[in-house]
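Only one protein chain is missing; all other protein chains are in place.
A, B and C are the chain letters, set down in written order, and residue numbers restart from 1 in every chain.
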């Protein structure tokens, strides 16, 4: 069994990988889509996503470090990524955000969940460039973006090699922002701006 | 031809009524769903919505009046509603918001579109009550909510009988909030709170 | 030595009590005002305040309890209060917010400081009623309001008798909102609305 189609804006996020077309959705979980179904809905509806910028805070709540996932694409290029994933049918935004944080940062990372689900930014991804700054060639996605303080040890699971922590100034440098594909450099700049960086 | 299934959280919003099952989607518009398709996707994915509270402002930007749609249900009960509707595949949030404002308030109403698409509230509608305050028995919807100043004359199209303008205190009274079904009274209170009412 | 003029919107908050008129400001601390100075500046400039609604969260970040300070006025009336206090000259908003949280909730309460200092509400207090919903007969104050998750044990210092924890619905009931003087019931409703309550 070979699963090679990722479901998330981030092409290497394995957690939401669809089941193969010949495997039915787990009983009672209509939010689990077969690959065919996923292909179909992706072409008919905008898909809801959550994304998160993990940060470390000082004692007064100021952001002192920003965490970016480091990933290698199949052809060996290194890219940076945010925590990101789809919201399933029947799942609340909080549940989806928590699930993707745990998937991407590991079980020993303790996210400080936001008190409000009003996002710091809404990113609209389209398959075709030029409509917004954000591109996802697999789908039209509406992504709610949060800045999430994290304590504990981050041990990325799935396809990420590591979480790189850096000062906000380094995260905001053109070099770093350019390492995020699909317009997510702009998104990172917007999210950090919202928390005073 | 009889269309009796509305697509929106608001059950009487005709604009997004699905095409009947036997009519194909208009060529080149994958966002237009047949009734069968809509039924299918509604059970598999959260659907993206935008909602708006129309308001009138004084010269300094303070809300002085709140506009609520008045609707009669098929069985003759009067209810209040917000401007509301689905975001189609390929459509930006701004386009969807503008389209639904025009549909619900008429072409002579001039909405002052928000500068940011960060909503004042995110309402998560589920078919089953108790998960959040918001219920929509047709679907799981994630709705981005805005407060939109409107000038000009509101002449509701579709199934709304009228737009009723009232002082913020009246809109926030328990009597008015109770007239909005599906938890939208809570939503109206939250949206008006965000603009200092 | 008798100090009977409190400096905060909350009349019983002792922390910011001015020094008596005959005692100079502590050396090097121009933000510490004598009573005469405080009287003077209060009549000439709007004073910057921070206010906080302490809350307890569940594991997904949802507010499950709201903390209100219980105070007795000199004439024996019980009132509810938010955490509140002045921002001193040379002090950042974060420092002032942390200081007042510690003063009002005690040293064993651990506030989860906000990542952004953009408040959920700005309350403008005026000595004369009718300009805004908020009244403070001592001054014109511009108050930045936050919702602050708190863990640990709250042991109110100063003049508060206790911190009462209650469900968000109880905090939002007309009975509770009416127990907060000077328009702070409206403020509490707005702040809780911003976090989805």
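Just a few scattered comments:
Note that in this section a residue touches a chain if its C-beta (ideal position, glycine included) is under 8 Å from a C-beta of that chain, and two chains touch if they have at least 3 such contacts.
Given the structure is predicted, the values throughout are model-derived calculations rather than measurements.
Across the entire complex, the residue among C:47, C:66 or C:192 in touch with the chain not shown is C:47.
Interface note for the absent chain: among B:33, B:50, B:81 or B:117, the touching residue is B:117.
Subunit C meets the missing chain through residues 30-31, 33, 37, 41, 43-48, 87-93, 117-122, 124, 126, 131-132, 140, 142, 144. Residues of subunit B that touch the chain left out of view are 55, 57, 59-63, 92, 94-95, 98, 112-118, 120, 147, 149, 194-196.
Counting the whole complex, the residues of subunit A in touch with the unshown chain are 121-122, 189-190, 193-194, 196.
We adopt the following convention: only the chains that are shown with their structure count from here on.
Using CA-based centroids throughout, the chain positioned farthest away from subunit A is C. Note: centroid distance subunit A to subunit B, computed from Cα atoms, is 28 Å. With each centre defined as the average position of its C-alpha atoms, the distance from subunit B to subunit C rounds to 37 Å. Counting only residues that touch two or more partner chains, subunit B has 121-122.
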